[in-house]
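The other protein chains are all here in position, but one chain of the complex has been omitted.
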Amino acid sequence: MTQSIALNLLQIAFVLLLSPLFAGILARCKELVQSKRGPSIFQPYRDLRKLFGKDERISEDSSWIFRSAPYFVFIVPLIVTLLIPVLTDFPLFFAFAGDMVGAGFILAISGMFFTLAAIDGGNPYGAMGASRTRMVGFLAEPVIIIVLFTVSFVANSTIPYIVQQHWVHPIANFFAPSHVLLLIAFFMVLLAETGRLPVDNPSGHFELAMVDESKALEFSGRSAALIKYGGYMKFVVLSIVFLNVLTTPWGLATNGSPAGLALAIALVAVKILALIAVIVAVESSYAKLRLFRISEFLAAAFVVSVTAMITEILHL
Amino acid sequence: MTLLAIPVIALAAALWCAIPRSARAAPAVTLGAAVVAFALSTQVLWALRFGATLAPARGWVETDALGAFLLVLIAFVYMTAALYSWGYLNAEGTTARRVRLYHANFNLFAFSMFCIPLVSELGLVWIFVELTTLLSVLLVSYALTPEAVEAAWKYMILTLLGATTAVLGVLVLFWALHTTGSTDFTWAGLRAAAPHMPQALLGAAFVLLLVGYGAKIGLVPLHTWLPDAHSQAPSPVCAMLSGIETSAVLYVLLRLRNVFAGDPALHVGTWFALAGLISVGVAALLIVQARDYKRLFAFSTVEHMGIMLTAASILTPFGDTATLWQMLAHAVTKSFCFYAAGIAVIVTGSREIADVRGLLGISRVASAGLLVGGLAIGGAPPMAVFPSELAIVRAALQAHGYAVASLLVLFIVVAFFGVMWHVTSMLAGPPVTSARHRVPVTCALALAVAAIPVFVLGLWIPSGLSQALESAAKVLGT
Partner (left out) sequence: MTALLLELNALVLGLFIISTIAMTVTRQIGACMQIFIVQSLLLAASAFLLGAAPFSWHLFALGCVTVASKAVIIPWLLRRLVPGEIDRRRELSQAIDVPTTLLIALGLTFAGYAFAQHLVHAADNLSPGNISMGFAALLVGLLLLAVRIEAVPQLLGLLAMENAAFLAGIAIAPDFPLIAELAIAFDVPLLAFIVALLARIAYRSMGTTQVGGLASLKERQ
């Protein structure tokens, strides 16, 4: 038992320590593709250190929601890492504390507090960003639920560790039509939920065009650092769900040996880097969608996921 | 090799007309090819009239009395339409290049139609049916007006949609054939293998083929392209489209009927009767409210296709004979009607019924043609359609299909009333224009030639033709 708690803590450390690095690599690769030099891959660490050292300014008219939201945004992804297979493919201590639907709801807690805090802060752009984020969120919800339910049909369970064992382990399932359809659907939702092009431009500065970014405008100092950090971790957590549960569940440690864990850390990092490469390719190829076209994008994701579900149920 | 010579002549004429130098000779070459093709096809029919078969390439290119019968129909209307086009295009006043391209396209269209009764392998049949669409689309849009383009577009999209559905039906039918272990994908081979085919596949193929080929012959509700295409095209093309192209596709459906009729659970007769009667009824009502007299005749085509499908649903030898007789009568009569309508368009300059009044005072040829055409297509004696429709009703009564027979009679009467009301309203009254446009000589000549079988076949069928009709019906019934 102590070993599985220790492995859980190792997973949290992995996500906590490496998510700014992945965010930095993503930003650098995007700039390189555009023939620019780009910031250093360790820049996010420096940004966080700077922000943690700065003073905070909080509006007098805001409530406890505004003050507590950054903590929610920071802690929730860490709670979700307790539930998903990050480094090991055998269930750890907290594995049965919540299933994938539970993980989805926990992520929704952070989203809810962040949205409310954006309105609470009184910044007009914050309210605008909040409503747009909710629109994207509710359109993405059905897709996530259908994806989760489709994979649980196969695995007869909604616990991520068990789904990972049964979903793609038989290699024939990897090539099944429903698998590739689910991949595409979840990838589109990943782009939408983490605020990437073509849904939202993470490096844009024009407030009227922002969907996610404008919610964070009002925060300063330590709160801003926590929000940024939480954003990086949310991206890594969703990527890990995509990679380790749905796409490529191989390469995780089968026992608690240090060698296996070291290999697992390396392989998971490689997989996340591959995903980053794909995201860079997608982001560099598409322009940002106009706001009302986001519903078409997510409707397409919905149709793809339902088609995947039908295909899976009919065993095509 | 007379069999293969028939489509080859049409193809050769098309290639000749495509040469840039031949603009002046193009109509004459087309007419010559058509006359030769007609002579050859009557020779083939004469040879096959007792039920023999000709097979230059057994399993692929072969024909029997039924196929030869359709060949003669196609050749006759091709001949009269070629004669008519000669003068009709000159009256339109188009450039020499467009005339040449028209004739090339015209001959290619005839070539594709000639090939349909000559092939017996179902995949090839489908290809030639699709070719008839592709090769007639540009003919429909010949006038280059927005309405003509709209008509051509609707025609093309709806019939190609039908063709795609039909190809799926052909593939499913092949699959069903495959499960019985045979690979003989000809009419005869399919009929032999049909009792052993899985019912789900046979049913699916039946639905797909009825919908697909039904779109091509104008079965309601997939008929919406037919009035547009068959009225916006130049009149000789309308004659070919209404008279023989729809008949050729109906021939394919009739041949397929026996493949599916072997399985009583499919209720082929019921579905054919239902589809046919709905088409006849809707077309009869559409005829009554027509505003354009070429569209009037196009609706009448939908009606007659429905009548023939209903006649085929009777599934008795007499019913089959009546169906083929109706096909013959309709082809010659409908082409006659469109020739008359074309002359009326030349003389009055308008296609609207409301714009034409007092045709009797404007042109005797046009009014005589329209009057005879209207009476003939409505089914009045002593013209060709009357005895064939009478035979269909008798066949239905003999087979105890009283509901079918009474509905048919009702709808035919409604359609007759509609056609004659519109035609007589165009003929009577003070002349709407005093301009006297000259009717082109070849148009009038084509009208006269087309009139001959309309009257003759109403009174007497030559013995050779009736023997051929019997043999063809026997082929249809086996």
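By written order: A and B. Residues from 1 in each chain.
One rule holds in what follows: a contact is a pair of C-beta atoms (placed from the backbone, for glycine too) under 8 Å apart; a residue touches a chain by one contact, two chains touch by 3 or more.
It should be emphasised that the depicted structure is a prediction, and the values quoted were computed from it without experimental measurement.
The omitted chain makes contact with just one of the residues B:89, B:131 or B:284: B:131.
In the complete complex, the residue from A:180, A:217 or A:282 that touches the missing chain is A:180. Residue in contact with the omitted chain (choice from B:232, B:323 or B:367): B:232.
Residues of chain A that touch the chain left out of view are 171-172, 174-181, 184, 293, 295-297, 299-300, 302-304, 306-307, 310-311, 314, 316. For chain B, the list of residues touching the undisplayed chain reads 60, 121, 123-124, 126-127, 130-131, 134, 137-138, 141, 144-147, 149-154, 156-157, 160-161, 164, 167-168, 171-172, 174-176, 178-179, 183, 185, 198-201, 204, 227-228, 232, 286, 289-291.
In this text, only the chains that are shown with their structure count from here on.
Rounded to whole angstrom, the centroid-to-centroid distance between chain A and chain B, based on C-alpha atoms, equals 65 Å.
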